[in-house]
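Here the complex is missing a single protein chain, while all its other protein chains stay put.
Showing chain A:
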Amino acid sequence: MKKNYKSPIRIIILFFLVIFSVGVYLLVQSNNNWGYILPLRGKKIIAFIIISICSTIGTMTFQTMTENKILTPSIIGLDSLYVFFQTVIMALLGNGHALIRDKYFNFFLSTFLMVGASCLLYWIFFKKFPGRLYLLLMTGLIMGTFFRSFSSFLQVLMDPNEFDQLQSRLFASFNNIDTSLLFVTIITSLPVIVLLFKLSSVLDVLHLGRVNALQLGVNVDLLTFILFLLISILTAVSTALVGPVTFLGFLGANLSYRIFDTFQHKTLFIGGSLFTIVFVISGQIVIEHIFKFQTTLSVVLEFVGGLYFLIILLKERKQ
């Protein structure tokens, strides 16, 4: 049984790559200025790790749930809802309001809102009109577009100073991560990730399709509801840290399916997260030291991810 060794070896290789890239990121061009550089870069590293894990695991779970490998959670418009929420409070309440200044309060409220929105979507499409997953996704897509358009409408009307501030928050980007949120995002996402690991064998079964999962004794409706909630929390966390990144999870998830030739979510979760971490950190190293911040990682990510998305779309079409 050769294949049993393959995944662990690849995970170990990726693990060393993570350590290596973290080491390089921390050490390169540090000019012996440790006291200043280590905490600064260390915080960023932690943020990268959180984002990578959240978006990869979130996307993989979402793809298993929808039985579709080209979807990402952003299709149900959760990140646009985040943008919309931030825009609305900035436009209505202005710069000085507690909601803007208190980042924790803001984070919890927007997470709560995103979870609430997915509960609503779930309730409509699983309780009122059950079995209409694709209708749900389409509604999410339309609502997402609506929120985005409405946000840009409000942003046009906004006071330029406030707009500037909003911009820096929404496009927090990988260069200027909101590290003050690190602690709270770790606390929020950790239980979710642990729970998803516990559910990983159930996810394996769900992957066989709704009917097979049901007949193997999985309460699919309840499970879908729980997964919905968990995914929206993960999306909220990663959006709050770096703003909307559509293709990061997609890229991480799909390339990991390639690297780890398995259906087991436990392996995929670990391997995929490690892979995405390596990808993000090495990307950031290149951005910082080769491109000298001429471009941002999110642009590169969206470009590479988008390209890969198109490749997969074309490939699926051929089949």
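Quick notes on this one:
One rule holds for everything that comes next: a residue touches a chain if its C-beta (ideal position, glycine included) is under 8 Å from a C-beta of that chain, and two chains touch if they have at least 3 such contacts; residues count from 1.
The rule is short, and it goes like this: contacts and distances are computed from a predicted model.
Hidden from the displayed complex is a chain whose UniProt protein name, among "4Fe-4S dicluster domain-containing protein", "NADH-quinone oxidoreductase subunit K", "Glutamyl-tRNA(Gln) amidotransferase subunit A" or "Iron ABC transporter ATP-binding protein", is "Iron ABC transporter ATP-binding protein".
Check A:Leu214, A:Leu229 or A:Val300 against the missing chain and you find that the one touching it is A:Leu214. Shown as candidates are A:Val202, A:Leu227, A:Val245 or A:Ile287; the residue that touches the absent chain is A:Val202.
Among the residues A:Trp34, A:Phe153, A:Phe263 or A:Phe293, only A:Phe263 touches the chain that is left out of the figure. Not every partner is drawn; the one left out touches chain A at residues 1, 67, 69, 201-202, 204-205, 207-209, 211-212, 214-219, 257, 261-263.
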